[in-house]
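One structure is given here, and the rest of the page talks about it.
For this view, one protein chain was removed and the others were kept in their places.
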Amino acid sequence: MSKQPVAVVGVGQTKHVAARQDVSIAGLVREAAVRALADAELGWADIDAVVIGKAPDFFEGVMMPELYLAEALGAVGKPMLRVHTAGSVGGSTALVAANLVAAGVHGTVLTVAFEKQSESNAMWGLSLPIPFQQPLTAGAGGFFAPHVRAYMRRTGAPDTVGSLVAFKDRRNALKNPYAHLHEHDLTLERVQSSPMLWDPIRYSETCPSSDGACALVLTGARGAARAPRPPAWVHGGAMRSEPTIFAGKDYVSPQAGRDCAADVYRQAGVTDPRRQLDVVEMYVPFSWYEPMWLENLGFADQGEGWKLVEAGVTELDGDLPVNPSGGVLSSNPIGASGMIRFAEAALQVRGLAGEHQIDGARRALGHAYGGGAQFFSMWLVGSDRPGS
Amino acid sequence: MTTAAELLAGIPELAGAEPVTRVTIPARLEYTYSPGSAQARFLTALPEKRLLAERCPQCTRVYVPPRGACPTCGIATPEQLELPHTGTVTTFCIVNIAAKGLDVEVPYCYAYVLLDGAHVGLHARIGDTPYADVRIGQRVEAVWDDRRLGPSLASISHFRPTGEPDADPESYRRWM
Partner (left out) sequence: MSSPAPSPVHSGARSGRDVAVVAFAQSSHTRRTDQLSEVELVMPVLHDVLKQTGLTANRIGFTCSGSSDYLAGRAFSFTMALDGVGAWPPISESHVEMDGAWALYEAWVKLQTGEADTALVYSYGKSSPGSVRDVLTRQLDPYTLAPLWPDSIALAALQAQALIDAGLTDERGLARTAVRSRRAATANPHAQLRGSADVEDLLRRPYEVEPLRRHDCPPISDGAAAVILAAGDAARALHANPAWIRGIDHRIEAHQPGVRDLTESPSTRLAAAAAGAFDAPLDAAELHAPFTAQEIVLRRALDLDDRVPVNPSGGPLAANPVMAAGLIRLGEAAALIHRGEAGRVLAHATSGPCLQQNLVAVLESSAGGTR
């Protein structure tokens, strides 16, 4: 049984902001979906199934919200699936949708991911008082900061590297009209003098809390041939998971991330990702994760990721631009953040990324991770149909 | 996109009405959590100032607190052993931001302490020392809070330096 080729023909997202008080949750997801359909020049009747993802239900205080969203997403009478794989969910959701097309189960699928963090309190959702559990002492930052320190210790990276990434991503965000943070006055000095929240992580090196949604329209070869704009073709996609906590876990460069990337490269026929990929959208909620993931994803040797950052390789005009959209550091509607990475990768190879377009991008990686750096989902998209 | 205000403007009866942008809906649900049998054994030993770990019969890794299953082998870990109250800091951060609902004064040092004989780090605070002195490889010991002894990790107030020389990195490198 051979897989059917899968193409991204529609991409939509909302303007990510701290609080979208003008729309309900239904209004938010529909806005992204309508934009994705408009990009594909398709209507609701053209959609065979809907796959939706978001992070924990406690973030909005709605259990299984897809039930309430059936009408808003035109799913009545159709199959609707709800994915939840922690922070990687936006990516996993897109992959589940892609598999529906690849398997030949459906012709055209709409996939949506969202988070409306302003409707509840995400920090509260993350830290419900479980009396006997080891407390997640200070939210996600407190969880990840020790691993950043372990990376610095292991590689000897100078402590300015994190600020370089943050400054780059925030400047990139100025070119992306959908990004949450548009900090026109930010300087590198301001990043480096921002408050130390979870030493060694500074305030300006952390992601914001956003309301936002992202949607994609996925279809097969026939749908792609009818698409009004160039499609992005899925050349490879994979998910990998490892346990939350285990003896010998490498929090700095988790094996699941390495395996996931290797699987995607194998599917796509990529043997030298640094040379063969034109742009990367990776999930970097704290700036130090850029050098960490550069190593984990095979773009740099162990211990060398920070050198690529220092040399400007990951800048918009570098030879491996990372997060031209501004990344998670500039917009973080948690459940949607992974899908936004996948969507931005697709926009790049379609040549539709606007001001943050990388000229001539033909192959791009979209990456997401979640949980205790344990769940990974990635896809590699290209401007050419696979095998052509 | 049509805005809420534009929609309202189209309905004469609602002319001039303020759009509803927020409704607050309190919800309260109560849950009684079950730690499970493995964690229960660990918790009930804490008031006696004992740290009970469990060893996987297959990979022989020692987990504290026990998780109910060896996460890499997917099997129960019935063999119990008691661990000493000393260990090594494998990594840490200094938290300068107060978490909502957490009764801890900032700044504080949040660390992974690899108890001697264990293969996973215990999440703990480091105290009784300037934070600038906290380092990876530092040797520490548990300080019990006699007023809060009970079936909870709050029985351990924090860990403090023992004053021993730092641990050999080889002793904890694989378990960072």
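Think of it as A and B in the order they're written, each chain with its own count starting at 1.
The rule we apply is simple: contacts are C-beta pairs under 8 Å (C-beta built on N, C-alpha and C of every residue); 3 or more make two chains touch, one makes a residue touch a chain.
Since this is a predicted model, take the numbers as computed values, not measurements.
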Residue touching the undisplayed chain, where the options are A:Ala38, A:Val105, A:Ala225 or A:Ala311: A:Val105
Listed residues A:Asp39, A:Glu60, A:Glu115 or A:Glu344, member touching the removed chain: A:Glu60
Listed residues A:Ala38, A:Val76 or A:Ala311, member touching the removed chain: A:Val76
For chain B, residues in touch with the removed chain: 23, 25, 27, 29-40, 67-76
Positions on chain A contacted by the hidden chain, ascending: 1-3, 24-25, 48, 56-65, 67-71, 75-86, 92, 96, 99-100, 102-107, 119, 125-126, 128, 130, 238-244, 246, 254-256, 259-260, 371-372, 374-375
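One rule holds for everything that comes next: only the chains that are shown with their structure count from here on.
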Chain B residues within the chain A interface of the complex: 1, 3-4, 19, 21-22, 25, 27, 33, 35, 39, 43, 59, 61-63, 65, 67, 71-72, 90-97, 99-102, 104, 107, 110-112, 119-120, 122-123, 125, 136, 151-153, 174-176
Partner chain B, residues of chain A touching it in the complex: 21-22, 31, 61, 121, 123-124, 127, 129-132, 134-135, 137-139, 141-142, 145-150, 153, 195-201, 243-251
